[in-house]
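One structure is given here, and the rest of the page talks about it.
Shown here is a partial selection of chains from the complex, left in place.
Naming follows writing order (A and B), and every chain is counted from residue 1.
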Amino acid sequence: MSKKVGAPEALIVDGKRLDGRSPNEFRPINIEIGTLKRANGSAEFRFGNTYALAGVMGPRPFHPKALQDPQRSIVRVNYAMAPFSTKERSKPGKSRRSTEISKVINEALANVIFAEDYPRTGIDLFLVILQADASTRCAALNAASLALADAGVPIRDLVVSCSVGKVDGTLILDVAGLEDNFGDVDMAVATIANQDKIVLLQMDGIITKEEFMTLIDMAKKGCGQIYDMMKAKLYEKYVATPAEEGA
Amino acid sequence: MVTLKPSESYVRKLVEEKVRIDGRNFDQFREIKIETGVIENAEGSARVRIGNTMVIAGIKADVHEPYPDTPNEGFIVVDCEMVPFASPEYEPGPPSPESVELARVVDRGIRESGSINTEKLCLIPGELVWGIHIDLHVLDNDGNLIDAAALAAIAALLTAKLPLYDPDTKKAVYGKHGEKLPMKDRPVEVTIGKIGTTLMIDTNAEEEAALDARITIATNEDGNICAIQKGGNGYFTTNELEAAVDLAIAKGAELRAMLPSL
C-alpha cells in the first residue's frame, strides 16, 4: 500500500517511539475520581493526550416503564467524541463507530455489574472523549469502571483496559495517535482486574498467531499495572482521606 | 453526587426574606474559574467553572465556502451539547429547546458585538473563508449555564490560533498553529433571575427551579448592550429591566476583567 498522507518516516527510531517511549511503556497516566458534581459517579482517565470523562446516572427508575426489566437493571453505554477532540472537527451525534464501541464497552462491563441488584432501574454511562490520541475506547472503559465505583454501583471488580499494537515490526504497549494511523496492528484489550479473563478484544491489522499471543500477554500485564493505579486512586479517595473518617 | 433539592417554595420563602439559599448576596457570583488551553487538539479551548457548574468550549476552524450574502467574510457556528451526566433531567438525543436556545444566545453575544473581525477570516474572496466552530460541552449544570457558556466561548476565542492554510491543497493544516483569531471585542453575558420581585445574578440549580423569569444581557467592552434574551414563564416590568441592565453592565465588567486581554 502506498504511504498515507502525513505518515512519518519511521515510527521507531533507535528502539524508541516518536514520543520517546520504549516499546513496553505507557504514556503518562492520569486519573481523577468524582470530578462531576451532578452525576451519581464520575471519573477522568488519561493516557497522555487521550482524555476520557465518564459519568454515571443511576441506578434510577427506567423509562418508559413498559420496557423495565423486572429482573435486573438495564445498563446503557453511550460513548461519544467531543467535536473538538480531534484535529479535524468530529461531527457531533452517533456514528457507526461510536455505536460499536458503546456496544463492546457495555459487554465488557456486563461481566462485573451486579445488575440483578437493581431490578426495574436503568444505569446510564455517558463516556465523553474530550481529546483523542488513540486508545480512546480503553481510556473510556477505565473511566467508566471508576465512575461506576464512584457511584457506588456494586461491581465484582474493576474492568481495566489498555491497547497494544505493532509498528515498524515492533510490538508495543499503549498505542498513540500516529502509531494507530500509520502502524500495522492496533488491538484493544480489557480484563477483569488482573485476572486472566479477557472481556474486550478488538484487533485490526495482519499478525501471526505467535505475535498475537505475545500481544495478549503484554496487554494483560499492562492491564495489571493500570489496575494497581486505579485501585490506589480509589483507596486514596475513599479510604485514606480524613474527610471520610469524620463521616 | 446529587444534592437533594430544597423545595421551590423554600427557595422562594428565603428570597422574600432577602436571603439566598447558599447565603450569597443577590448581586454576587459564586467562585469563577477560567482555564484556557485545556484541549490541545482544539484551536482554542476553555473550561469555565461557576460554582459547581462546568462548561468546556472548544474552537475548531476549517476552510469553507462563504455564505452568499457575505462572500468576503468568514463565519461562526455555535453548537451546544448538554452531556446527559450534567443533570438528572438531561437525556441523550437531539438537542433540547434549552440547548438550542443556549447556543443561539451565546452565538448572538459573539456575533452582534462584532467581536470577531470576520473580514480577516477571508482566504479567497467569494470562494474560501475560515468557518469557526464553537462547540460548547455542558458537563455539570448547577445553574447559570448561559453565562458560563458565553464566558467559556469568549475565553476560548481569545486564546485561539488558526490552523495554517495550505494554498496548494486549499485545505487547513492542523497541528501547526498559525495566527491568533482576529478578535475585536470581549462580549460577556450576564443573566439576571427574578423570583417574586427580587432580581439576582448567577442563579444555581435550586434557584432556577423556583425562577419566575430570567433575562440574559450581553454587553461589550464599551459597556453597551449587544444582545438580550428574556426567558421563563414570567414577566419583567420596565423598572426591573432597567435594574437588570445596570446589573449586567456592572457585573459584565467584573467578568471581563477575568478574561485574557484582546
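Convention: contacts are C-beta pairs under 8 Å (C-beta built on N, C-alpha and C of every residue); 3 or more make two chains touch, one makes a residue touch a chain.
None of these values were measured; they are calculated from a predicted model.
*Asks:* State, as a formula, how the whole complex in this structure file is made up of the labelled chain kinds.
*Replies:* Tallying all copies in the file yields the formula A x3, B x3.
Definition applied: only the chains that are shown with their structure count from here on.
*Asks:* Taking the mean of the CA coordinates per chain, how far is chain A from chain B in Å?
*Replies:* Averaging C-alpha atoms per chain gives centres 31 Å apart.
*Asks:* If you look only at chain A, which of its residues touch chain B in the complex?
*Replies:* 34, 36-42, 49, 51, 53, 55-57, 60, 78, 82-89, 92, 124, 126, 128, 130-133
*Asks:* Quick check: in the complex, which residue numbers of chain B touch chain A?
*Replies:* Residues 1-3, 39-42, 45, 52, 54, 56, 58-60, 62, 79, 81, 83-88, 92, 133, 135, 137, 139-142, 174-175, 205 of chain B touch chain A in their complex.
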